[in-house]
Each structure stands twice: as structure tokens, then as C-alpha cells.
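Other chains of the complex are left out, but the ones given are in their true place.
Read from first to last, the chains carry the letters A, B, C and D; within each, the first residue is number 1.
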Amino acid sequence: MYIIVVGAGQIGSQVLDLATASDNEVVVVEQDPEVAEEASREYDCLVIEGDATDREILEDAGAEQADAIICTTDEDATNLMVLFIAKELEISSLVTVVQDPQHLNIFRRVGATILENPQRLIAQYLYQAIQRPSVEDFMELGGDAEIFEVTVTENAAIAGKTLSEAGSESLLGEDVLVVALQRGEEIVTPRGSTRIEAGDTVTVFAREGMTDDLVELFVGEQEVAE
Amino acid sequence: MYIIVVGAGQIGSQVLDLATASDNEVVVVEQDPEVAEEASREYDCLVIEGDATDREILEDAGAEQADAIICTTDEDATNLMVLFIAKELEISSLVTVVQDPQHLNIFRRVGATILENPQRLIAQYLYQAIQRPSVEDFMELGGDAEIFEVTVTENAAIAGKTLSEAGSESLLGEDVLVVALQRGEEIVTPRGSTRIEAGDTVTVFAREGMTDDLVELFVGEQEVAE
Amino acid sequence: MYIIVVGAGQIGSQVLDLATASDNEVVVVEQDPEVAEEASREYDCLVIEGDATDREILEDAGAEQADAIICTTDEDATNLMVLFIAKELEISSLVTVVQDPQHLNIFRRVGATILENPQRLIAQYLYQAIQRPSVEDFMELGGDAEIFEVTVTENAAIAGKTLSEAGSESLLGEDVLVVALQRGEEIVTPRGSTRIEAGDTVTVFAREGMTDDLVELFVGEQEVAE
Amino acid sequence: MYIIVVGAGQIGSQVLDLATASDNEVVVVEQDPEVAEEASREYDCLVIEGDATDREILEDAGAEQADAIICTTDEDATNLMVLFIAKELEISSLVTVVQDPQHLNIFRRVGATILENPQRLIAQYLYQAIQRPSVEDFMELGGDAEIFEVTVTENAAIAGKTLSEAGSESLLGEDVLVVALQRGEEIVTPRGSTRIEAGDTVTVFAREGMTDDLVELFVGEQEVAE
């Protein structure tokens, strides 16, 4: 793919790192000379120092053959203008971060794929880390449903039981599904006869979300501040 | 919970937004007077303007009764020093972002829960948006296993089939599990008889990760740039 | 009218001066505190210090009752974002300056009335002043047609002749029309019998534009640098 | 012509663009090194970095052979000093912008052609765009007289009528003259038999200025905010 990245700041440079690792042709447009120079030193990509809201700069960046553009600046107005020009130049895949939620509709009208307020994404992880320290990763689905990952402890109620046992003892209800189970390096597809052991990392689907009781089932009673 | 947040920048202020929304007591320590003042205006929390590596500042922030501290500055050295003092002050839950992967071991030694390079997390989402535009969310498990969310299209091979049919036609192998299915507002726990329809948003566990073929099964053949 | 002016810089403050002179309600949004304060001191209008790309700021400025918005910042990206929000807020009259001609189509799509590159407008006047120093004002029409204003000199060929005489002597062709004539304070509507005299300021329509010969007819031969 | 431009800022650079497009020899004097360098890159002219109030700098700029000097800085005091030196160096055509109207007399005493407060010129266009959105261009003559350009709408009273009919129906009085009429690409010199049609762009001389009634005659009744 031919990808144009707009902005080589903290987020932009990580995108460069990912995009240049695969077999893409990558061009980055960055206005700040020092930041541009550092990007040039660090990543195997073409760096264009300039203002991406200047149509000629985008053309220099090869907009005509680009498959995708990713806007990473923290100025919504800049990202918006760039996306408009990118659309005129017929770049098919438009991706952007959006800082201010009230600007979402405007960006949607351009047809861009949006990552709303990336800082919030990070904040959720940090906040989760103190709220449910035992949960290692999680993903929100529609409604209240969530998928989460925990490592089973010795004093967990479920430790040492098969999934069938856990079901018949009403430890696991209908709305909960153990999706995957990692033991050491191996990923096990769980069946009724699979026995959950302390130290297993389990991935759990919870239709009603990860409640305290549900998490406790896997990690035992935790000392938690109120 | 009594939570101390260090830094009220882009990430820190989002943490404040989350933490003050629930029933927590929240104190933020921020060195930059302007940033501190803005935090004070925006969030319902105590704002202390000062350097969190100064033990007295942390004490003023109520470290003695704090349950958790979240370090959000982009200076690893600052976060490290703060965590050390926090540990001396016996704050039990220590959470931090870490910019430089080479510092991870040092932070682990302090016993902190770490969110490594948050900007990379964002970059992954952005990059994924152009690589697999149909994938709406995803989570990496151990090994190659991944869970992902897509919306089924009309020309998807699986559209109109029950999960049993999909299994018997070898569309879905052993290593793939449809974990959940959202139709309109409703979350359906999928069974063999559940019929996948165009417009459903499905959550899929893939033991070998989301390959092009697997994604195509749900969203049909996409015109993709090489 | 209720008018929101965005930007109180050199152009914005002149707009404020004009708009507050008539019976309008005027609000200006300006990000720079010092500029905002000066506007507040100078003009009889409400001054809101803030970023007009923030929807709440525009709402504070009374966007819901505003009849018109005039964007005067020299950042096209800012003006574009503001116009989009203004449109969402259903302000009916959208006016803006546009710096970069390549952005014109994007602005047109928003439905704004555009004043393209205002600095060029000024430059034309300055350049005209040395190219045709005798021309006092001018306006470009479609094609090559122009209207211009000159003051007739004593040694002009037309001085002392009636318009009829000038026509019959082939001084004035079909494509030229003396539209108006100012003598002292009085504006005369010219007829065939009107005699052009030295000192008269005449407004001339020239279908083929103001050629050297045509201008010379009214101001005599000028010493001009090559 | 040999032209010296003082200042290569926003206005100055537009003057450079115009002056270098024709067959002139152009020199620009600019004090700010970065602005000077950019002018040097953009325009085909000699750029002298320095203070134009330094007589030697003006001499280096070729003042002795210059036909004209155009001062575009936004410091009246600088422009004044430059004009005085230019006069001593016997540059015949002196042109300048003047910011502060109270300085006009002083500049007139030097004998310069003056463009008073250029930002106001722009503001007038912007303000006119919301006051009379149907008027596309205009020029002020002596007294109240104005010339303006509008495009005739379908529901205009004059649409479909010849100029004679309009006169005999008292739609057009003595003080109004349709000077020119553009239909498609063609400019028509209007006569009594010329029929005004919707879509025509007409140039109108109005001895008493463009009143609401007069404009309405050509564009019909407009929904206008009060």
C-alpha cells in the first residue's frame, strides 16, 4: 500500500513505525523542521517538510497514487482541511484522529474513518488498571457485553473445575462464555471437559459485562479499596 | 477510591474525566500553572500545582490515604521517581504509562502496573483502520489468537447461513468461534441454529488470528490496495 | 442583523468598525487575549475570547440567532472548520476570506461567499497606481470590459468637446461609454450635448478594457517609464 | 519599468507576484531574513535583505534608475522615511499604503499616491457580502453615485422586459443607467431594445446609490435578516 501519514508527532511516529515495518510505501508530511528531521532519521520513509493543507505538498507526497491517508495532528481543523483535499485528490481510504467529539459529524460527512479522542482510549486502560487490577485486557461490545482477559488465581472458586462442572454448579451462567484459555505458550479452545487451573489466562465473554462477582469467580476475593 | 493522578495533560485530563465520573475522590498534581488551572476549571477534583517528585507535594495530595496513583506524564524519569515515593508512602496501587520500552524492567521492579507507550496503542488502531477497514475493534490474545468484530455484508459467504451450516460447509474451522452477535440493539448468544444475516455485527475468536480469508468470509471480497 | 465576526485582527477589526457603525448586533470571537481585549476597548460589541472551532464558543456567541458569520482569520483550515460548524448551527449567511486559491472549491462546497486572497486585491490597487497613475478607481467586468474613473486634463484630446462631437470625430467608439461625470461636487448624467471639460472626473465603460490610447484620450499624453 | 517594493509581507508578496508577471525589473527590500528568503524563492526578482530607511540600502536596490517605489509595510513611520529618501533619490512615482488616516496629510505632503488603510477595503467587501449578498461587485463614485453588478433572477420585476419598457413603466428612472450586460461569455452594450433576461449579469450606474428598491428590481424580493 501507498500510505501518506500527516504529522510525525508522538502518534504519527508510532504509525510510521508500524507502517514501515510491513511492505508499504510510506510518506510523511510534517511541518516542524526538527520533528521532520527526526522522522527522517528514524524511519525508512520519505519525509516531506511542509504544511499538508497546501494541496501542492500533498501532491508532492504522491497523493495521486496513495491508497490511504492517516491524519494524526492534534488540530481538528488541520485534519479536516487535509481530508477535504485528500478527497479531491481521490485518496480512497481516509483515516483520522478527532480531538473534539463535537466535530465528529463534520468528519463523518467527509467519509473518514475516525478514531475519536485517542487520549481517552489510553485513559480507559489506565483507569481500568486501578478499578479492576486483575483484568489484563478488555474490549467493549454492543449493549453491556464485554470480553475480558484475566489470570486465574489459586483461591478462585473456578480453579480446578471443568467448564461443565462450573456450569452445573451455576458458577457460570448462560450469559458467560469462556472463549479461550492460554496455558503457558499454548492457546486451548475450551470445551466442557477443559479444566481451569490456577495460572491459566482465560478470555471471557460476558453478556452483561464484567461484574465484580464474575471477575471474583476467576481471581478470588481481592482486597479492594472502596 | 482515593486516586492521585500525576499530570493533567492530554492523557491525564481524560483520566480525570473518567475518575471523577464515578464516585471517587480524585486529586491531581500538575506542575504547569496554566494546565493546572484548566484542570481545576473542568473537573470536580482537587488540583495541586507543584512537582510530584517533591514528597511534600504528594503528601499534600493525601498520599497517606490514597488507594491508587496514576502517572501520566511523558517523562519516564519523573514517573519513576513519583512511583518510588508513592511506594514509600505505601500507596497500594501504582499505575503508569512508560514511553521508552527499554525502561520497562526498571518500572516492573517498582511493582507498577504499566501501560507501555500509549501512543503505540493509538497507532495500532489507526493502522488497522487502513489495513482491515472492515474490522471495527479487535483484541490480541496470547500466541496468534485474536478476537475481532466485523459487520456482515450481503455478499459475504456466511450471510444467510446458520453456524451449523457454516461449520459443516467448512466455512468455519475448529479454530474459529463466533463469540457474540449483535442484531440491532440486541446481543445474541450464538448457537448452532443461529443464522448469520447481513447487517449483524459479529465478535469472532480466531485462534490463528484474523487472516484475510477469515475476514472475507464475513465481509465478502473487498477491493483492497496492495 | 446579528453578525458573528471570527478574528479581530487587521481585517476583522475593520469589519467590526463597519458592522458596529450600522444598527447591527455584533459579536466577535478572537483567540488571542490581547487582541480580544483591544477589540473590546475599541468597538461596541460583545467580545468572546476563545477558539471559534469549538462549537460551544460559537454557541456562546449566539450562533442560534445569528444571521451571518464573517471569517477573517488567515488560516484557511480554521475558517473552514468554523464554517462547517456555523452551517450545522444553521447560520444562513456564511462569508469568508480564503488565502490559498487551491482551497476555493472546498469552501464553495460549504456554500460560503468567498473573498479570495484579500491581500491580492490591495496589491492590484497599488500596482495599478504605478502602471496607470491617472486612473483613480476601476472595476473589472466580464470578458475584457472595465469601468474606470479619470480626471480630464487640459491637454486631453477630448477636453472641450461634447460627447456628440467626440463620437462624430471617432474619438469615442461604440465600445466606450461615458457613464458619469463629476464636476465639482455635482454628478452629471452625461448626454450627447454634455461638454467634457478639463477637471471633470469621468467614469468610463470600456468594452475592450482601458487601453493606453483610451486613457490618453482623457488625460493627454503622459510621460511614462517603460 | 524598474520598481522597488518595500516589504515582502502579505501585501508586498502579492505586489511582487503582479509586478514580476509583466515585463518589469523588480527589486524588493525586506528586513526579516526569513521573509526575504521566501520572497527570493518564490519570485523572479532581486531581494535585498535590509532596512529600507537606510539610504545605502535603497541605493543598492537601484534607486537611481528606479521609476517607482511601492511601500507596503504596516509601519507608517517606516513608509514615511522611505518615501522621503526615495524623493531625495528622485524616484518619480511614490506609492504607499497608509494605516492611520490621521497620517494622510503628512504623506500627501511628500507627494505620494496613497492607498488608505487597505484592510478597510477588504472589510467593505466582506461586510457588503452580508448586507447585499446579491451585489457581486461595486465601485463608489463622487456624491452618492455608485456602480454595481448583479445577476438578474427569475422573479425580478425587470426580467423579460426591454430597457425601453422598463423606462416607460417607470421601473428605471432618470438616475439609473444600465451600463453593460453580460450574457454567457458575451458583453452586450445595452440599448433601448435590449431585453433583460434572468441570468444576465448587469452593471448598473445609480446616481443616488444602490438602494434596496433598486437592487430588488434586478434580483426580486430577497429574504433578508433585519
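What we mean here is this: a residue touches a chain if its C-beta (ideal position, glycine included) is under 8 Å from a C-beta of that chain, and two chains touch if they have at least 3 such contacts.
In this text the structure is predicted, and so the values were computed from the model without any measurement.
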Taking the 4 displayed chains as a starting point, can you state how many identical chains form the whole complex? 8
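Criterion: only the chains that are shown with their structure count from here on.
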In whole angstrom, how far does the Cα centroid of subunit A sit from the Cα centroid of subunit C? 52
What is the distance in Å between the mean C-alpha positions of subunit A and subunit D? 55
Contacts with two or more other chains, residues of subunit C listed in rising order: none
Report the topology of the inter-chain touch graph, choosing from line, ring, star, complete and other. line
In the complex of these two chains, what residues of subunit A are touching subunit C? 53-56, 75-78, 80-81, 84-85, 88, 100, 102-103, 105-106
What part of subunit B is in contact with subunit A in the complex they form? 1-3, 10-11, 13-15, 17-19, 67-68, 70, 72, 74, 92-93, 95, 97, 113, 115, 117-127, 129-131, 133, 137-143, 145, 147, 149, 174-175, 177, 179-180, 182, 185-187, 189, 201, 203, 205, 207, 225-226
